[in-house]
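Only a portion of the chains appears, each positioned as in the full assembly.
Labels A, B and C are assigned to the chains in the order they are written; within every chain, residues are numbered from 1.
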Amino acid sequence: MNTQATKKSTIVKWLFDNVIYVFLILLVIGIVIASPDFLSMTNLINILSQSSSRIIIALGIAGILILGGTDLSAGRMVGLAAVVSASLLQAGDYAYKMYPNLPELPLFVPIIIAMLVTGLFGTLNGFIVSKFHVPPFIATLGMMIGVYGITSIYFDRPPYGAQPIGGLSESFTTFAQKGIKLGQYEFPYLILYAIAFSIIIWVLWNKTQLGKNMYAIGGNPEAAKVSGVNVAKNIIIIYMIAGLLYGFSGTLEAGRVGSATNNTGNMYELDAIAACVVGGVSLSGGIGTVPGVITGVLIFQVINYGLAFLGVSPYIQFIVKGAIIIVAVAFDMRKHAKKK
Amino acid sequence: TGCGGTEKSSTDSGKGKDGDLPAVGATIYKFDDNFMSYVRRAMETAADGKVNLMLNDSQNDQAKQVEQVDTLIAKGAKSLAINLVDPKAAQTIIDKAKVKDIPVIFFNKEPDASVLKGYEKAYYVGTTSSESGILQGELIAKAWEANKDTWDKNGDGKLQYVLLKGEPGHPDAEARTKFVVDTVKEKGIEVDELALDTGMWDAMKATEKMDAWIAKYNDEIEFVIANNDGMALGAIASLEKAGYFSGDKFMPVVGVDAIPEALEMIEKGKMVGSILNDAKNQGAATVQLAANAANGKDVLEGTEWKLDDAKAVRVPYIEITKDNIQVGKDAYK
Amino acid sequence: MSEASSANLLEMINLTKRFPGVIALNNVSLKVKAGSVHALMGENGAGKSTLMKCLFGIYSMDEGKILLDGKEVTFANSKQALENGVSMVHQELNQVRQQNVMDNIWLGRYPKKGIFIDEKRMYEDTAAIFKSLDIHIDPRSKVGSLSVSEMQMVEIAKAVSYNSKLIVMDEPISSLTEKEVNHLFTIIRKLQSDNVAIIYISHKMEEILKISDEVTIMRDGQYIATKSAKELTTDEIIKLMVGRDLSQRFPEKINKPGVVTLKVKDLTAETEGSFSNINFELRKGEILGVAGLVGSKRTEVMEALFGIRGIKSGSIELNGKVVHNHSPQHAIKNGFALVTEERRTTGIYPQLSISFNSIIANLPQYRKGLFLSENKVHDDTKWVIDSMKVKTPSQKTPIGSLSGGNQQKVIIGRWLLTKPEVLLLDEPTRGIDVGAKFEIYQLINQLAAEGKGIIMISSEMPELLGVTDRILVMSNGRAAGIVETKTTTQEEIMRLAALY
């Protein structure tokens, strides 16, 4: 009897510790009950591929949140990267090219350039936060507004002015829209990119000095400082990495949509931060895991996709979505709130 | 009655009673866009009992819309009615539809003609962005010529204007801003731009910009041009505060959309005119074409619409002033 | 010993450090010999921690110079200090609670294999250090789950692990019990034999005299004297610290226990593995001490009495009536007050003023209609500052910028303002200098004399013996016995503490 009781309590404890994964499963079960045909390979692939670029952004933001920071500029950086990469890789025969004389570059060039640009702004964020002690909320809010201005200026130029940048070269759209054929299904490359970045970030957070320092700075910056950690340097690097991730994600967005405007990415940071928090990242820093972040994004995406799939009317969708987010986290909080 | 509306729209787009009708997947680029909400209503009305219209709010995010299209296809939509967020993304939508051989009716935001040509089952219903600018320009020119004596306050023969632009980069904002001024100039009127700033389609922002301009230019401003009625109304609120529209203090204001609120202002003489974006017909035509497509019929079957060379059904913009105000009102009947 | 080793390892010469409104250090000098234990003493706010922070690169000094091994150094940050053979145990625990023990120990200098962290080596090295220091803590446990004393041992182990020439220990034993203190002294002796110098800051006289070779005394940000420990007595140190004679360590007892006020019956905690079946009585005017080893759940009993922790069974009676303290609010209404053990986490509002910190538990008393009476707030704050002898420029000063001891005095003052029937004190004199301690004892006495019941947890045996009337000894979550202070001995208490 005793061992049974402990077994039971171990399971309960496990459930509590992993509420958020359990919640994701319950959510899927709920939708399947409402509409059994939700359970299909197509839907799974759709949800995963829709989550991919969001996961990459969320991983960038998550590192900053773990540091105890935040990043409101993420969405606008995605937009900047989308516009820059799209402008550099329009099909040769497209009529409204931003650079009519630019030859068709190899795919990696615009990706790298976009990543460098946003990596630079990310670094700037980190610099302002760590060197001038501007609270991250304000530093990145300023950046969000400023980057939008910069993107708009780049975007709204001769010869064609403020036109969405379309006509992307085939290499670009293939990169973001195609996939590997597996039987009757096409497994999108997008998912592979998300997996690759997840692994890289996981290793970074868990196996490297940078990762440990990140957790330490977020957990107790004073402790990190007196232990000889170069706090400023580490903060800058984490913001820089986030910038690079936004850059890659921005090119994915351009490729996925087949065009880019200065409005691309607007407000993505809000979804990303929310997904991180739902996935167990603490806004006060020091806590967060890669699987948690991924799960957070998936929960959001299952909600979005599921509600649309069920055909819930858009206004009602908002109400249901708001409620689910709160409920998910309320459940998750029970593990902490268990009265001492 | 409050709940009535809600339930209606949810069954319209859900499975409910329309479950057996052919499914048309539709996206609206932004549900809370004033103008598009009229189009949406017109679509709902037109769809009633004919098709199962699955409506989505793309929330002004093209990536979200692309995802919604995936969902709609997964749900078995027989045709798609797409109000693009970003007109250049049409190819991506077509690529997805093509795989399943699903017809696509784009509406309100026009894809490149070459893209439409690339897929035989793709069509467009809507206006031309530039047209609203041109019509607005013509309206301004006409009104100016008729009232030059009083409106040209400094008597220099030139029209000094301030312009409230929509969201920078928005195709409508860009086109209207460019074509309205070009048209006025083409009509042989010399102009001076005192100020141009974005009010992001928003009445409140427009009010605040206008506050600053009135403070700065005061009587130098001779015309207020707004990219939409929302901002025109915002400008009017600011002007009223500064004493305009009472006594003999007057300022000509024009907008685009001809929303009911603007029609009121036109009637009261606080607005010179607006350009009607014909929501009713855009919505109706879109659904008619989409329904035909979903039923495997010729898209124009049983309608009065015609396709032009670009496979587009054109619903014209209409200039609205006090003289033809009833035309505007009828659009909301 | 050779000449070289008796030479000064560290010389801090004429240091001055100013904060807005305060001169924390005024021309202070300190010379520490290699391989020696050098105690740094002074009242709360004398500037001990500040001096050490200047050395360790946390603060930059305004004037003066520092010689290490005869070479002038100024560490721009802690990293440089650590790299140059100086490490430090900080007064305020500086740990990353979300991470595990070994992550904390190697923070800033992780062992690596290529670009990756060598977790295995980290574990082994930590285990080895712990073994050599005889510390029994799993290197993989989360710091947040350790007890305060365990955290302090980890901090000490970390400072030792740098293999420094000089280790600064700023009140390393404030949360340690007798046994652990002896353990620490063994460690210090061992370090000393490796020619490591230690700067040791503490308010505990007996220990200072036991462990140190030399003692430097500071007062009010100024250097007073450096003497060999052999030449010093407790009284002399006190005299140098306070600037006057302090003939006794404990005030004359003036309280007379009367009728029973608090009756605790069979109290058992809601959480398993905490305390169970606690029975005791407290009289009006009595000071009841609570002794026990760390982890004996003394704190949890107090928290339960105060409504912070749930109870499964048992009852609390106050003046013959059963009271239910479901929350601190109820407890306060019922006449209880609690000075908590962890000042930083449950005591102070660091950014807020002394005034705010003084009155916050007593707000209903200041209400005049909808508003709070400014005058009464001001008067009460003044009372706290004056009667507790809080060293502060003004009532508006944020409490966070006071020295630890002064913060503690404000907290005690806060609870006295609520005029409690029963005052619960959990390690109330931790980190407090002798002079201030005396004042606090006096206050406790006085309150008892006014008929209040007082319960005081303490890990300092002399304090318990010097201040209380009876002592409840706890062992492993149970009450091992209650002894009369007058007749008991340290040995008896130790025996009871180890009973279960």
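Here, a residue touches a chain if its C-beta (ideal position, glycine included) is under 8 Å from a C-beta of that chain, and two chains touch if they have at least 3 such contacts.
Just so it is clear, the structure is predicted and the values come from calculations on it, not from any experiment.
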{"item": "Overall composition (this structure file), stated as a label formula", "value": "A x2, B x1, C x1"}
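As a working rule, only the chains that are shown with their structure count from here on.
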{"item": "Interface with more contacting C-beta pairs, comparing A-C to A-B", "value": "A-B"}
{"item": "Separation of subunit B from subunit C, taking each centre as the mean of its C-alpha atoms, in whole Å", "value": "70"}
{"item": "Mean-CA-position distance for subunit C and subunit A (Å)", "value": "45"}
{"item": "Where subunit A and subunit B are represented by their mean Cα positions, the distance between them in whole Å", "value": "33"}
{"item": "Overlap residues in subunit C, where contacts from two or more other chains coincide", "value": "none"}
{"item": "For subunit A, residues that touch 2 or more chains besides their own", "value": "none"}
{"item": "Touching residues (chain side subunit A, partner subunit B) in the complex", "value": "40, 42-43, 46, 50, 53, 95, 152, 155-156, 161-167, 173, 177, 253, 256-264, 266-267, 304-305, 308-317"}
{"item": "Of all residues in subunit C, those that touch subunit A in their complex", "value": "56, 58, 77-79, 82-83, 88, 90, 94-99, 103-104, 107-110, 112, 115-117, 270-271, 308-310"}
{"item": "List of subunit B residues in touch with subunit A within their complex", "value": "6, 9-10, 12-15, 31, 54-57, 60-63, 66-68, 70-72, 74-75, 86-92, 95, 112, 114, 167-171, 173-174, 178"}
